[in-house]
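Can you read through this structure? Questions will come right after.
Every protein chain but one is kept in place in this view of the complex.
Think of it as A and B in the order they're written, each chain with its own count starting at 1.
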Amino acid sequence: MVLSTIVESITDFVVQEPKISGLIIGLIAAAIIASVINVGAMGVVWLERKVLGDMTNRFGPCRVGTRWGILQLVADAIKLFTKEDSIPRGADRPIYVWAPIVACITTMLVAAALPWGALNIGGVVYPLVAVNMDISAFFVEAALSLMAIGAFMAGWASNNKYSMLGAFRGMARMVSYEVPMGVCVISVAIMAHSLNIVEIVEAQSIWYIIAQPLGFVIFMIALVTDLGRIPFDQSEAEEEIIAGYVTEYGGIRWGLLYFQEYIIMLLGSVLLVHLFLGGWNGPVIPVISILSPMIWFLMKMILVLVFLIWVRGSLVRFRIDQVTDLGWKWLLPLSMVNLVWAVAVGVYFA
Amino acid sequence: MGISDVVPIPVVIDEELEKWTVWGRPLTNIWLTTTEKIHEIIDMGPIKNILNWGRKNSLWFLMQPMGCCGVEMLVFGCPHYDCDRFGIIPRATPRQADVLIISGYITRKYLPAIKNLWGQMLEPKWVIAIGECAISGGPFYDSYNIINNTSDFFPIDVYVPGCPPRPEQFIKGFRELQEKIKRREDERGY
Partner (left out) sequence: MTTANDVLDALQSAFPGAIQEFRVESDNRLWATVDPNKIVEICKFLRDEEDFDHYSGAAGVDKIDEDLFEVTEILASHGAHPVVALLKVKTPRDTPSVKSLTGLFWNADWYEREIWEMFGINFEDHPGLYPLLLVDDLVGSWPWRKDFKGYPDYNTNERVLEKINPDGYAEYKISPTEAEIEAGTVPETRPEYPTFREREIMELETESEMILHMGPQHAIVPGPFMLDLRVDGERVKKAYLDVGYIHKGIEKILENRTYIQGIPITDRMCYLASLSNNEVFCGAAERIMGIEVPERAQYIRVILEELSRIQSHLLGTGEFLSLLGGATFSPFQWMILDREEIISCIESVTGARINHSFVRQGGVRNDLPDGFAEMTRSALKTVVDKTNEYKELLLSDNIYRKRMEGIGILSPEEARRFGLSGPPLRASDTPYDMRREDPILVYPDLDFNVISRKEGDSKARVEVRLDEIIESCHIVEQCLDQIPGGPIREKVSKKIKPAPGEAYYRVEDPRGEMGIFLVSDGSDKPVKVKVRGPVYAYMQALPPLLEGAYVADVVAIAGSMDACTSEVDR
């Protein structure tokens, strides 16, 4: 009785004050997304330390919080939050302070437009997405590249030679890989006849990894480059330029930049799952049919994450000129070939 | 300093407010706070235990091999000994490190450099002296180029003897540092 009254009054409020209610709903959604991606990133870091440990005959964290070390990241976060806050002398203060914030904004922008799985209620699949834009695939791809801006700001403002080299390397890498990545997104969109990620997922009766394998490979390489992970981690190559663009960052400012990388890794794998691995598509699991799409989505995502970690454990780093070389001379022409293929196949099946 | 210095309110209200306390401290101290005051407040409450729990379980050390112990430091991070189990990982830049491992002889030429590394690390930070050389000069105690007593220059929390100590002793050193942090008995009082 009380419940229905509350629901009624909320409905009335929404109808009467669409702007205010929209703002409130947006804030709630933002809070949910922020917590999901941050907790998710902590999970990714934990997963990486465990999986990498396993690959190298180690245990990874196993003392802090049960024998699985699940509280390790909490301890790290507490420590980073309570570290001294320092801005190096000679740094460009406003840019230095804003760089981690820009990185945060980037991840929020991407996360807002990405569907975070779906629920199957009574046979109808409802995607969990905060902002269901018509051009979300394109938007996400564009917003992902903003991460390089945050990194460049950090590197430029630090007044450190290593940081500056790292920032330049990051920028060069971003410029050369954004184009093939964008072309791959366009190929997918052509095949699905839509730029909306939800519609792209729904259009995948055959996963696009099978329909355009070349596109998948190019997108995967470009994604690893965008994430700045080995073999493409030139911007923070620890053995060459100390910590690259974050050399002068410490405490929670560094913590933010560091977590953004893992959040982007999470978002990137979600994007990959949606564009090429059929998103939440999969056979309906009986009994828990409501969660069935969610389970498929999470399984695919974790698979992609483990793959990314596997790559990190087994490859060495490219040199920066080799990276741009690969981007412009190989991936860009190949992505064009893939575009032609996508158009041809798309027209044939349409 | 009262609130009336910052916000234009009658002095009477200010005087009234100064009587209010939180954990035995005037409320105005908390409102118009500085970093030191925040630390004072945190030190009193149980929240400090939680912070120290986080700090002690996330001791990142600076990759800074100096001698024989540097080799064992490398092995300490690899399988068999695996410092990552305890949340201890190496960092390449002093800004992100919490623990400075003095893993060898400090020479006249290297003293300024290592002192600057220590200065570049952010608080809270700790030093562990590993090996005889870092403690007392070790086999080179009478050399013309060695600083014998490192503790004159660094607030050392844990001394790990050995020449070089085995990686197991590295782990033991770190465990002792963790205990010290937990009991708030470390040199710099965190």
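Here is the rule we go by: a contact is a pair of C-beta atoms (placed from the backbone, for glycine too) under 8 Å apart; a residue touches a chain by one contact, two chains touch by 3 or more.
Source: prediction; values computed, not measured.
Considering A:Ala75, A:Met220 or A:Ile241, the position touching the chain not shown turns out to be A:Ile241 (whole complex). Within the full complex, the residue among B:Leu51, B:Met66 or B:Leu177 touching the omitted chain is B:Met66. Seen across the whole complex, the unshown chain contacts chain A at 52, 55-58, 89, 161-162, 165, 168-169, 230-231, 233-234, 237-242, 312-322. Within the entire complex, the positions of chain B that touch the omitted partner chain are 62-68, 70-72, 74-75, 77-80, 90, 92, 94, 104-105, 107-117, 119, 139-150, 152-153, 163-164, 166.
Going forward, only the chains that are shown with their structure count from here on.
Here the spacing of chain A and chain B, counted between their Cα centres, is 34 Å.
Those residues of chain B that touch chain A in the shared complex are 50-51, 53-55, 57-58, 78-79, 82, 84-87, 91-93, 95-96, 98, 122-124. Residue ranges of chain A in contact with chain B, taken from their complex: 49, 53, 56-64, 69, 71-72, 74-80, 82-86, 238-239, 242-243, 246-251, 254.
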